[in-house]
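Left out: one protein chain. Kept in place: all the others.
Up next is subunit A:
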């Protein structure tokens, strides 16, 4: 067999670097535009949101918007990372109401209009997934405490329980033979965690209302905990006395705990939590890995919530 001979290409045929790079930019821009128009077509909700810059400055490179909106875990729309962006087109985030009830003086149902009138802030937070990857996301939202204050929790309330909407007709992962989890997805926080100023209800990201795949129209963001604590598309918030059920702990209590604080010293039984991969950086041949920080880098703000607790036992 004759040996392979590389084809002869004259140097003049090779496109100069700056030109092929600008061609990539052009293709990228067009692709992004196409992506946006698809999003715009699928969500009746996408709209610009104005927000004042909030506290907690973060000098880290933001994860590209396209990565934030196409690399998602939202099992209600499928278990693949791209499933939520591809399968959430039929989801209707408007109209929407969030019931806040339980051990409160003034139970209340919040309409989306009222929620969007809250004092919105931009919060740039690190987001660390329990699977070992992370992003930096500019959320728009308001402290969960602002809503809790309005309903006046009773002294006996110790925890806050959250619930995601169940709409199998709009969320393909909630129907069919093989469902990843029992629905509704439920999560919970201790009341002091819920009232912590870092804890927000997000209604947008990157200056716009939340895309369906990111938990439209309203989701929880608790930046010092693993991402799955950030329950999406919330319809119910209930103040309770006992530690509430949480979906992943119910599904596998050995691997997922109630607290789920980001902790590089406590490995997930199936993988190390010492480092994390920054999504959208480095590409195929140069994955960017950074050290995972205790409480995801928010130890100064939140470590005092857990004084005296064994964080290895309360993972």
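The rule we apply is simple: a residue touches a chain if its C-beta (ideal position, glycine included) is under 8 Å from a C-beta of that chain, and two chains touch if they have at least 3 such contacts; residues count from 1.
As a working rule, contacts and distances are computed from a predicted model.
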Name under which UniProt lists the unshown chain, selected from "Citrate lyase alpha chain", "ABC transporter permease", "Methyltransferase domain-containing protein" or "Protein-methionine-sulfoxide reductase heme-binding subunit MsrQ": "Protein-methionine-sulfoxide reductase heme-binding subunit MsrQ"
Selected residue (touches chain absent from view) among A:81, A:99 or A:167: A:81
Among A:145, A:181, A:235 or A:266, residue touching the chain not depicted: A:181
Residues from subunit A at the interface with the omitted partner, ascending: 66-67, 70-71, 75, 79, 81-82, 131, 133, 176-181, 251, 267, 269-272, 274-275, 277, 279-280, 283-285, 287, 289
